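Have a look at the structure below before the remarks.
A single protein chain has been omitted from the complex, and every remaining protein chain is retained in its original position.
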Amino acid sequence: MIDMFFHNFKYILKTLFKNKMLIFWTFAFPIILGTLFHLAFSNIANNEKLDIIDIAIVKDEEFNKNIFFKMAFKELSDKKNEERLFHTQYVDEEKAKKLLEDGEIIGYLKLEGETPKITIISNGIDETVFKYVTEQVLQMSQTGIFEIEDINIKNISNKNLDYTMIEFYTLIAMAALYGGIFSIWVMNQIMPDLSAKGKRIAISPIKKGTIVLSSFLASYIVQLIGMALLFAYTILVIQVDYGVYSKLVVLLAAVGSLAGLSIGLAIGVLMKVSENSKTGILIGITMIGCYLAGMMGISMKNIVDKGAPIVNKVNPAAMITDGFYSLYYYETLDRYWFDVISLCIFSGVLILISFRNLRRKKYDSI
Amino acid sequence: MTVFKTFWKILNKNKLTVIIYTVILLVFGISNMKTSEKSMNFQAEKPDIAIVNYDEETELVKGFVQYLNKNCNVKEIENNEETLNDAIFYRDLNYVIYIPENYTEEFMTGKKPELEVKSTGDYQASYAKMIVTRYIQMANIYQKKISDESELVAQVNEVLKNEAKIEMTSKLDSNAMQKVTLYYNFASYSLIACLVFMIGLILNSFNQEKIKKRIIISSENCKRHNRALLLSNCCYSLIMWALYVIVSLILLKDIMLTTRGLIYIANSLVFTLCITTLSFLIGNLVNNKEALSGISNVVSLGSSFLCGAFVPVRWLPDFVIKIAHVLPTYYYINSNETLGTMEKITKETMQPIITNTIIMIAFSIIFIILSNIVVKTKRKIG
Partner (left out) sequence: MENVIEVRNLVKKYKEIIAVDNLSFSVREGEILGLLGPNGSGKSTTINCILSLLKFQGGNIKIFGKEMTPNSYELKSKIGVVFQDVSIFDELTVYENIDYFCGLYVKNKETRKKYIEDALKLVGLEDFQKFYPKKLSGGLLRRLNIACGIAHKPKLIFLDEPTVAVDPQSRNNILDGIKQLRDMGATVVYTTHYMEEVEILCDRVIILDKGKIIAEGTTDELKQRASIEEKVTVEVNNLDVRELPKIKDLMNVLEVSYEDNLLLVTYKDGKNNLVNMITYLKSKGIDYQKIYSERPTLNDVFLELTGKELRD
């Protein structure tokens, strides 16, 4: 039996690698998508930070008189100041208007007696900060105390905060679930009710269990190779951060791939539709799963986790994504193990459901 | 006429693809309507924060919380470390403030007790930090003068009432324009995906060996046949385009009927025709349905990511934007962005949009020439 196992294993492996479409969707497509994500998102983290804001101040009589404003904005525009907020130009009102129209500055400040007036073109965070800081200076001037003391604030947030990582985790989840295409395809080859090849195999003197197991294993190997390539690419080229537990990352990828194959198995064995429709169903399920896990908008996962937690508890894409996220963001591993075990249960249930059909040897019709 | 008939038959068989991409666009459009509602106006730039208070409900704490409520969106979130951590990571909160035990007591005795915070580190968080700092600093100043807690809070509140005057010069409803821009930018994805795949499929079935032979020897001459094919493809493209314009009319309503809205629509028409010619080229190059679905996915996703249909252009790295210049989608989206922020529609301000249009037309001509070359070389070999 062991000879037969490897004979079948060898050839299924070969056919899987030779099938261009299978390899494109499971190997190449995630890498292409990952590259696109990288190109599109690589700058977001920088964009999230507050930039130095370009402003102008109308340098007139009023301003020259107001020592508070003069000092404060000088301090806030000082290149040596670590907490620098502004790049300030001191000009007359005509020039300020011109600068604003040309988009050189986001707004300008003019002191009108007691109240400062800010002219801006539209709304945004920069404008808000400008207004806010101006008010703060104004209020300080009311107290008459110029000396500002620092206050004690201690930041205790977790370190890894780059939320674009979620995109890459959902990408891994997508690749893992796309692996289901392999098991759909393989089942189509070896099940007698699905193809003539399957009939041919069924009438040979090999135990069905041997064939199913060795074919499933072959597709798992191909799937793992695909995942390894994707990981190598995301780590070496895209520089995705998976946290510090590399062994646990491998385990999660392996379990996630198993979940993908199980979905493919269940679809392949239980659904009585054409192979193309089966692939379509798998891709549909995967994309919906990835959408809920945050692929098309990172906050979606949090919204679902909060609003309808059960949905992402049965969504394998979310389990995989959440597993990577917890490795990256949390220092404890409770959540990671919960995800891994969920994925195992998920795969187990699907394999069990498919089992009756996998074992069947005689059919009502073929 | 047979060309047209066959055309619609194939289309009908593959209508699911069209439906899927249209639904994606709809889902995006609707969810976009909802989320962008708040983040676009002045007030909503308030950061989202949570307060965890371990101190008593003292006057100082009450005053502080009241102040934060006024200046930030204080969210009621379950005080559970994991929930708070998740919320920070997913930017559901920008800032979490922990007020430690005995904070008020220590503060009133002139010590400077420590506040613990969690922060996303983005600009919203920086803003939240400013807000917090201002209150505590102000209270610090008055603490030296006033020993009564209630009086101190009252004084701080009084001084914080001083505000600056704001004058906004722009009359443009940038919020609404933003939505139109986002919708039309995203529509480029659905359009490319639908057109490349479907037109490719249709050309394929016409180019199939047997049919090709039959057509070459048929009485209907070759040029007329090709023209009919191109015409029916354009017909299909225009229907898809009209469909997406109608969806935009339903979602965005009368804003689409202003001059500006109509320019958006015109821009998308030029783009549609450009993509039709691109699809024509791809369909002539690729002779395999499965490969076609791969290519249409890569082309549509690729151009959408690189040109800023999904992620706003201003967030893209410079080198990506440079690469994007070789794709027609870039010019389409550039026009949309220009329209979204343009103050007034004048001859001068329209100039960049006109340039973009000319570039898109140039792309179309190149695609047509290329596909003619492809068709000719193929016929010689076949």
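Residue numbering begins at 1 within each chain, and the chains themselves are lettered A and B in the order written.
One rule holds in what follows: a contact is a pair of C-beta atoms (placed from the backbone, for glycine too) under 8 Å apart; a residue touches a chain by one contact, two chains touch by 3 or more.
Not measured: the values here are computed from a predicted model.
**Q** Shown chains touched by the missing chain?
**A** Counted over the whole complex, the chain not pictured touches A.
**Q** Taking the full complex into account, find the residue in A:A45, A:I153 or A:I206 that is in contact with the omitted chain.
**A** Selected residue, touching the omitted chain: A:I206.
**Q** In the complete assembly, which of A:S195, A:S299 or A:N357 touches the absent chain?
**A** A:S195
**Q** Across the whole complex, list the residues on chain A that are touched by the chain not included here.
**A** Within chain A, the residues that touch the unshown chain are 3-4, 7-8, 11, 14-16, 18-19, 189, 192, 195-197, 199-207, 361-366.
Everything below uses one rule, namely that only the chains that are shown with their structure count from here on.
**Q** If you average the Cα atoms of chain A and of chain B to get two centres, how far apart are those centres in Å?
**A** Those two chain centres are 17 Å apart.
**Q** Which bits of chain B are touching chain A when the two form their complex?
**A** Residues of chain B touching chain A: 28, 31, 40-42, 45, 82, 85-92, 96, 98, 112-124, 126-127, 129-134, 136-138, 140-142, 159-160, 162-170, 172, 174, 290-291, 294, 297-298, 301-302, 305-306, 310-311, 314-317, 320, 323.
**Q** Can you list the chain A residues touching chain B in their complex?
**A** Its residues touching chain B are 21, 24-25, 29, 32-33, 36-37, 39-44, 47-51, 100, 112, 115-125, 127-129, 131-136, 138-139, 142-143, 145, 148-149, 151-158, 161, 163, 166, 296-299, 301-302, 305-306, 325, 329-330, 335.
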